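For this view, one protein chain was removed and the others were kept in their places.
Order as written gives the chain letters A, B and C; numbering starts at 1 within each chain.
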Amino acid sequence: MTDMTETRRAGFFRALLSSRAGMLGAGLLALIVLAALLADWLPIANPTRRSLAIRLLPPIWAEGGVPAHLLGTDAQGRDILARIVHGARSSLIVGMAAVALSGLIGMVLGLIAGMRGGIVDIVLMRIVDAILAIPTMLFMLVVALVAGTGIAPLVLVIAATNWVNYTRIVRAEVLRVKDMDFVAAARISRVGTIPLMLRHIVPNILPAFVVVATLNVGSVILTESSLSFLGFGIQPPAISWGQMLSEGREVLATSWWVSTFPGVALTLTVFSIILLGDWLRDHLDPRLP
Amino acid sequence: MILRALGRFVLQAVPVLYIVSLIVFVLVYLTGDPTVMLIPEDATEADRLRLVAAWGLDQPAHVQYLRYMGNLLRGDFGQSYYYGTSALPVVLERLPATLLLTAGAMVVAIVIAVPAGIFAALRRNTPVDFAVSGMAVLSKAMPNFWVGIMLILIFGVQLRLLPVSGAGSFAHLILPAVTLGTAFAGDLAKLVRASLLEALGQDYIRTARAKGIPSSVIVLKHALRNAAIPAVTMTSLNVIALLGGALITETVFAWPGLGQLVVQAIYTKDMAVIQIAILVITVMTLLINFITDLLYRLIDPRIRL
Amino acid sequence: MVYRLTSRWNAVPRPAESAAHREMKMTTTRRNVLRLLGSSALAPVVLSVPFAGAALAQAQQVLTIAQSNDILSLDPANHGNNSTESALINIYDYLVRKEFTDGQMHFEPNLALSWETEDQIRWTFDLRDDVKWHDGTPFTAEDVKFTVERTQGDSSLRNTSKFHTIAEVNVLGPHRLEVVTDGRDPLLLHAFVGNGSLIIPKHAFEAAADAEAFFASPIGTGAYRFGRWQRGDRLILERNDDWWGGAPHWNQVVIRGIPETSTRVAELLTGGADIATNIPPEDIERVTGNGATDIASFNIARNFALHVRNEEGFVTHDPRVREAIDLAINREEITQYILAGYGTPTRGLYPPEIPGYNPDLSADGAYDPDRAIELIEEAGAEGAEIVVNTPSGRWVKDREVAEAVVGYLQDIGLNARIEVLDWSVLNDRLQSDSLAEIYLWGMGSYIDASHLLNLGLLERFNPHWTDAEFEKLSGEVGDAATEEDRVAILRRAQQIITDARVRIGILYPKGIYGVSDRVVFPGRFDEMIPAEQVRLA
Partner (left out) sequence: MTGPVLRYRNAGIEIGGRSLVRGVDLEVHRNEIVALVGESGSGKTLTALSTLGLLPPTARFTADEAVLNGHDLRGLRTEGDWRALRGSDVGIVFQEPLSSLNPVLTIGDQIGEVLRYKRGMPRRQRRTEAADLLARMHLARPAELLDEYPHQLSGGMRQRVMLAIAMAGEPSLLVADEPTTALDNSVQAQVLELIVETAEQTGVGVLFITHDLSVVAQVADRVAVMRGGEILESAPVGRLFKAPEDDYTRRLIRLAPKVPAVMRDASLAQPAPPAPKPLLELRGITKRYSAGWRGQGTLALDNVSLMVNEGETLGLVGESGSGKSSLARIVTGLARPDSGTALFDGRDLFASTDNSDLQMVFQDPFSSLNPRMRIGDSIVEPLRARGMRRGALRDRAADLLETVGLRSAMFDRLPHELSGGQRQRVGIARALSVKPRLLICDEPVSALDVSVQADILALLERLRAEFRLTTIFIAHGLDSIYSVSDRVAVMQKGRVVEEGPRDAVFGAPQHDYTRRLLGAILDSDPDNSRFRRREETL
């Protein structure tokens, strides 16, 4: 009865529409994603073309601003608006890819730890404790040496430390779900471990997982900007907001716009993701108020 | 009871410490030869190889590891390549600053977040609540270095109210503590709000209301204490995160904490310092977990150690 | 536990802060009086004995220096870091000093009053006899011998090869010694200046349990005694009233490491630092416009150059492509826009202060994009992919310079792109010879231009380039009969390597310090900040 599913989906959107915060988050995020997707077709300047002659132009409304560069130019004379729009891609790709990868690893290991229990669980969770103690930077350096710098290695690094959070959450959820009667019923019926996980465990921990993952996208984007601050983030020629912020802070006191606009973009994105995530939590996860 | 908890603490610590040290060793080994970073720019390959031999870096990895572990068991924590001195004091002397900053940040966070969270919960779905939620989200969405630099520009440079950087006095602590504390206050306020709301929805609150006692007693005595466990958990997680990772704030405020040291050591592949720093952080983490457990017990008599 | 730590933390005395705050609160009258006193003491020779009356007043003063790097070690022989050296020169002394007056480098007496050599093999030094270590023990020739032999004898020290040309040190008297080199060494005096050269006390070092114990609270002969060191934060030095050079100017010297540029600038602007190193060009306006601070800019011993691969398999194997790269770069524009003029465009590798620099390698007429395009076409390299490696933040505007270079290479039809590498990764790839076609390097702190002819070093930075004449010159330079001959060889060597375009000089950056109006410090070519050369305004 597909109409039933559709009703549920419609209910989801109706609930979203009725939540001001959720709508704000979803709308903003949709706008940002759209801009990132359409970056190449938008009527904006070439984000990498530099011209030292027009460096540090202020935004259009400030004195000295020119219409060709709405939000001004950076220290290399590149158009800030164009860089923000193109930078959205890296930031979102890093956020989503790192979350997807670490979520996948965390899901698998969390399922194993939660379902198997015993020594497997103990060893896995001790490894998780250990990984939490090791700074991301160390992974970053190893990966940078082995795989170079770029979006893919960055995603790898963030995933290398981030998976532990998912493992913990998934394990805790598995422990919660696996003692429920419907799991017992499946076991009495000798349902195999894999179908048991896929049909009973995973669908029931997915809402909590999705909420955590959504919120995590925001923090990963922030992590990228922090790594940029330390010189480890996305490197040119790729563009990221973290990189722009980090470059712009050098001229923060004299040319505020260089770092302020990417900062605003970053903050807005994370803001929208958190709003959406919070709403998702309220909507999907009945265990929380 | 406490002894048993301590026993569990040690039992938990030993394997974790071992796994940590092994992973760290492998990772640092993979980052390559530290001499590359440490020799003077005008040194030749021969000079470098002399250092390699002197530091025993020409030996196979497992030999280096066994030697390292052997020394460790004998209480020798090794030499810092970068600082050219025993690694242990290099790490330990950073601890007070790190602990101080962590404590300061927590105080700031709690002072902001708990009243804000209570207020938001009691004025649920009013503009006050939305404002608190909005501020909470915003505080989390702003990168730390941005906030830190802004605070310096406003309170240090413009208003000249507070010292810009460095450690030493209470005044020095304020800006970095606020930078870190506000970042965390948002989450904490949201959590306090949520757990307070949850606690207020419990049956025992209905009982308390049915007794006809004042609302303030209901909120502060009945609900807040029950809502404290998640907040304590989150605070302890954040303390743990800060113990190893106030890196950016430390850099911005030139605060001599562990974060800067660890990153410097990672940069320079300074094995002994990385190892000890991470081991110290791990021990502190486990200690915090232990203290958290004790706190749980204090707050909630149902929790047994 | 936390409470106890907190109280202990607060109990630590903070002379630097309290003094700085006192300073800020001082009335104008008092400040003017001090300024008057200070100016009366402003002697023509920087290191002269100050006027005794002024010294008293100045004894109240604290000098705070904010560097961009942390101090790594108090052991002169075991660090490789300019900021550290700049701090240590206040505690210990060199045998001789380098000064750079009139744009020329020359040696001046320090612990050694004079030196002479017939053959550049046997060198005798007459040492000062009025020097005392901070513990009151007199300084003797034995200390110099000990310093040299300790550095040579401990191969785990990072500057262990500092004295590699010295065969033996013979004590001829309490204040006279002979240094014998293993062959002619025209550069011996350089070995006694710079990282690893500061003289340490034999008696105290040997009395200490180990090196670590000694350097926990080291003593030297310098103008300032070791006070307190908080790693990652500050080194505090106290005046040494028994200094052989007279009464030191500052009551206390505080040297802080502040890695974050904007914080360093903020400290300068708010009076938290008297001198702040490495001010980025963008912040100059803030510093000069502040009314209480100014900029000191000066030439430094550093150059930016592109190191270009010349071996088979790279598009830059073709000399025409390398030449085109050389011609494509608008050095004037880079200097003007990226460094805000705080630099000197050049094709050369050593600035004029460096003995043996080549004045012919100027940037005049070096920019010829049309010719560059022709060369690229001749070489059939249109659209060839070229990657430029650069660190970011290692040297002032390094990444920005590399980005600009990439832009110029794109202009002449090359498909250039930048690959920014973390400093540690860059070094690793340099070591394993796996960098791209071009990498940007800011070589610095060299002794003189013979640095270039060190084939061991050349192999590190240009592992695939050989040239018969260059190698011949490398063999000859040590035996050059006269200084003129030596300089001629050095200039020729620079000509050869820049003509081969395996190193393409871009510019000499300037040092940019922010200096409080309260003090005077013009900056030094070697980027050292001796507290005794900083004076009250």
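The rule is simple: contacts are C-beta pairs under 8 Å (C-beta built on N, C-alpha and C of every residue); 3 or more make two chains touch, one makes a residue touch a chain.
Everything quoted here is computed from the prediction, not taken from an experiment.
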item	value
Chains shown that the absent chain touches, full complex	A, B
Options A:A152, A:A186, A:V210 or A:V264, residue touching the unrepresented chain	A:A186
Footprint left on subunit A by the chain that the document does not show	1, 4, 180-182, 184-192, 195, 199-200, 203-204
Touch list for subunit B against the chain that is not drawn	4, 8, 11, 202-204, 206-215, 217, 221-222, 225-226, 299-302
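By definition in this document, only the chains that are shown with their structure count from here on.
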item	value
Pair joined by more contacting C-beta pairs (B-C or A-B)	B-C
Intercentroid distance (Cα basis), subunit C paired with subunit A, Å	43
Interchain centroid distance [CA atoms averaged], subunit B/subunit C, Å	36
Between subunit A and subunit B, centroid-to-centroid distance (C-alpha), Å	22
Where subunit C touches two or more other chains, by residue	262, 423-424, 428
Numbers and ranges of subunit B residues touching at least 2 other chains	31-32, 149, 153, 251, 267
Interface residues, subunit A side, partner subunit B - complex	21, 126-127, 129-135, 137-139, 141-142, 145-146, 218, 222, 225-226, 229-230, 242, 245-246, 249, 252-253, 259, 263, 266-271, 274-275, 278, 288-289
For the subunit C and subunit A complex, residues of the former touching the latter	261-262, 265, 280, 282-283, 285-286, 333-334, 337-338, 392-393, 399-400, 403-404, 407, 417-425, 428
In the complex with subunit C, residue positions of subunit B that touch it	31-33, 36-47, 50-51, 53-55, 82-86, 90, 93-94, 96-97, 99-100, 103, 149, 152-153, 156-157, 160, 163-170, 172, 251-257, 260-261, 264, 267-269
